[in-house]
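One protein chain is absent from this view; the other protein chains keep their places.
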Amino acid sequence: MGPDAVGVPLSKKAYSAEAGATQDAYAQVPGFYTLFRTELVLSARRRSDIVNPLLFFVTVLAMMPLGIGPEPEMLSRMAPGLIWVMSLLATLLSQESLFRGDYEDGSLEQLALQPQPLYFPVLAKVLVHWLVTGVPLALLSPLLGMMLNLGAAGYWPLFISLVLGTASLSLIGAVGAALTVALRRPGLLLALIIMPLYVPVLIFGTGTVQAALDGYSFGPQLAVLGAILAVAAALAPLASAGAIRISLEN
Amino acid sequence: MEFQFDSLASFFAMNGHGPYVWAAYGVAVLVLVALAVAPVLRQRTLRREFKQQLRQEEARRRAAAARAASQRAVETVE
Partner (left out) sequence: MSWQWFHRLGSPRWFYQKSSAWLPWLGGAALLLLAVGIVWGLGFAPEDFKQGNSYRIIYIHVPAAFLALAGYYIMAISGAIGLIWKMKLSFVVMRAAAPIGAALTFIALFTGAVWGKPTWGTYWVWDARITSMLILFFLYLGVMALSGAFSREQSGDKASALLALVGTVNIPIIYKSVDWWFTLHQPATLKLTEASTIDPSMFYPLITMIAGFYLFYAWVLTLHTRAMILQREGRTQWVRELLGAPAPTKA
């Protein structure tokens, strides 16, 4: 397989020759590396896609004390749950555009026409989505923990659970994004179909922080989050690939 | 096995739990009835609509046939 086999369908995204050359080394996972690179560069250029979910996250969390009152004890009790629910929403809102651009300009169709399975391209896109939303959310979380008076024991578990959990969220949300990509205004529908599937991640995400705050070991909860991530990484791209093919028929 | 209540009134009162028991049963039965009735009504409307469509098609076909016949009659007279 030459570099072009993968490069051509996405030619409008201007692959550099050098990207095509390195790609040969990753021929076992067709198109993964090339697509990953391109997506990363693309999202780095569309800065609003990275910044907006984060701004949303911070703004809504800043509303919370205004809504429920500034008592530090109450805020610190609610902090893990609030931060986690807001991460859910921020991920979900940013997910709508995951396949949208590629669907509208036709490159999704080109990708689907390739002989290789869609698994790796989808995984590459989800990985980039996680890198530009989930990881920054996790990095911002200590700041918000401080604003919401989170106990000192909670910072590290919050960060690590967000890193693991948002990866699962990105994967699960990709299924919803793929299912709704052909619809004109999928925003609320996407939330409706995906939110219930986020429940386990939310429970074990906040569970991790709560366990640490209560002085227990949070390893088990983290292990469950990891297990969820493993299952999601195996199955969600498959389901997304199927959903993309369905959406393309529409 | 015997009836657990000594009067109909005590059956409805359910020893103070009447409102809860009857509300639960009432709503459940309502929903179940709606589940069974809705498709029957839907079928009836669909059948009516389709039959009406069929009648319209039939009428149109007849009209076309009549028009063709009168056309032929005019032609033979000429």
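As written, the chains take the letters A and B, and residue 1 is the first residue of each chain.
Definition applied: a residue touches a chain if its C-beta (ideal position, glycine included) is under 8 Å from a C-beta of that chain, and two chains touch if they have at least 3 such contacts.
Bear in mind the structure is a predicted one, so any value in this text is a computation, not a measurement.
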Chain not shown, its touching partners among those shown: A, B
Contact residue for the chain not shown (choose from B:23, B:59 or B:73): B:23
Contact residue for the chain not shown (choose from A:133, A:161 or A:180): A:180
Touching residues (missing chain, whole complex) on chain B: 1-5, 11, 14-18, 20-21, 23-25, 27-28, 31-32, 34-36, 38-40, 42-43, 46-47, 50-51, 54
On chain A, residues whose C-beta touches the chain left out of the figure: 175, 179-180, 182-183, 186, 189, 192-197, 199-200, 203-204, 207, 210, 224, 228, 231, 235, 239, 242-243, 246-247, 249-250
